[in-house]
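Yeah, one chain of the complex is gone here, protein chain that is, but the others are all in their spots.
Presenting chain A:
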C-alpha cells in the first residue's frame, strides 16, 4: 500500500489529511481544521482502479446517499397523490380504474407502479440502495476514524493545535502545582488524562463517535428483518370472514387449524348503562354513538389426521376464546385479530304458501340462504320446488336475473308451487318486494313471512417470525441514536513549547458546553482559557 510518512515518524495511509499520530496537516488545509473523521483518509476516495472500486466509491459518497433518500422521499410523496391499490374498490381492475378516474396521469401512475408503491421493484431497489449506501459509507468512515483515534498521540503538532477552533498560546511559567490542579479538575470532570513530557491529552466521551455507526447497524438489521418477510413461512398475513355458527379453515395455516364463530358482539356506550362519571362524555357524543366493544367468541380447532383439502375435517378442540380489538387469539405463533364486522346478514327467509284471493296459508317454508333445499314438502299435496336461487340478485345487461356474488345481500328465488288443484305447478319469481309471474297469472304466491339474520366477523390472521429481528434492529438503532446524541466527544490538549503553553480543545458538538467546562477548569490557574477562533473571524 502506498503510504505517507509524517515528520513525527508515523506512517499514514495515502490520502490522510492530518497525521493520525501528531495531527500535522499533510496537505493544504484551511486555517481552521476540518476535524470530521479526524482528517483521516477515506480510502474510497483515493483508490479508483477496478470496477469494484468504482462501485464502492460511488456508494461511499454521502452525497449519493442523501440523493437516494431524497428520491425515495419524493417517490413516497407521489405515492400519496392517488389512493394505493388496497384502497380502491376490489371489484375493479386497477389498470382500468386509475385511467378512468384520473386520466392520463392515472394511467402513468399505474404503469410506473405508484399504485402499489411498496411492492414496486424500483421502490424496493431504492430502499436496498440506501441500505448499500449505509453499509459502505459506514465502513469507509468508521475504520479510518477508529485508526485515527486509536493512534493519536498526546503530543500534537503545533500546526494541529493552533488550527483548532478553541486555542490559546501564552507565556506561562512552569508551575507543577497549577499543572496538577488542572489535571485533577479534568479528571474530576470525567476526562481520561494522558501525560507525555509535561504535555496533556484529556479526552472523554469518545464512544459517542460510534453512535452513528451503531445506529446504522440497527437500521441494517431492521432492513434484513423486513427482507426476511419475503422468505416463505416467515410471515403470514391473511384475512377471513366468518359468520356466526360457521366453522371455517383458518387461511395461512395450510389446513391445520379451524375456527368456529359462536357469536359476534358489538356494544356501544349507552347512557343508562354506564357509571355516573361517564354521563357527560356520553351526552357529548350522543348515547349509543360510541363503540365500546367489538368481540368474536370463537372456538379454535386443530385438524386431526392427514390434511386433504375439502375433506370433512376431524377436529380436536383446542380452546375457546373471546377475540376483541387488541386482544388476539394466540396459538402456535398465529394470532387472530378482530378487524371488521357486518351486522345482520340475512341467514334465512320464511314464506307462507298463500292463496292470493283468500289469503289462506297452506304452510310455511324456511329457506336457508347459504344452502337452500331443492324441495319443501308442506304435506296434503302442497309443495314448493326451488328452481333457481340468486343470493345477490340483479338483472344483468341481457335482462336476465343473475347474482353479483355468493353473499346473500339481496336474495331472489324462482319457486315452483304445487297444490292439489295445480298439479303441474305455478312458477313465481320472488325477490325482496318484488314478485314476477312469468308464465301468466298464478293462483298461489309465496308470501314473505320472516327473516332471520346473523352477524359476520372479519379476522386478520398473522404469524410473524421477523418481529423480534425488527425489535432488535429498532433497539440498536435507538441505542446508537442516544449514544451519539447525549454524549459529546471532548478533547483538551496542553502542550508546553519552550516557555510557551499551547492550549487547544475540540468537541464534535455542543461547543458552548465545552467552553463553559473549560472556563471552570482554567479559572484561577496560570493557563489561558482558549479563545474561539471561529468567533474572531466573523
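The rule is simple: a contact is a pair of C-beta atoms (placed from the backbone, for glycine too) under 8 Å apart; a residue touches a chain by one contact, two chains touch by 3 or more; residues count from 1.
Heads up, the rule we're going with is that contacts and distances are computed from a predicted model.
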Unshown chain, UniProt name, "Stage III sporulation protein AF", "Molybdopterin synthase sulfur carrier subunit", "Thiol-disulfide oxidoreductase resA" or "SusD-like starch-binding protein associating with outer membrane"? "Thiol-disulfide oxidoreductase resA"
Which listed residue, A:310, A:399 or A:420, touches the chain dropped from view? A:310
Just one of A:73, A:95, A:111 or A:125 touches the chain that is missing; which is it? A:125
Which listed residue, A:248, A:292, A:356 or A:509, touches the chain dropped from view? A:248
Tell me which of A:370, A:458, A:481 or A:529 is the one touching the absent chain. A:370
On chain A, the omitted chain is touched by residues 1, 43, 47, 50, 52-53, 55-56, 119-121, 124-125, 128, 131-132, 135-136, 139, 224, 227, 230-231, 247-249, 251, 254-255, 308-311, 313, 369-372, 374, 386-392, 402-406
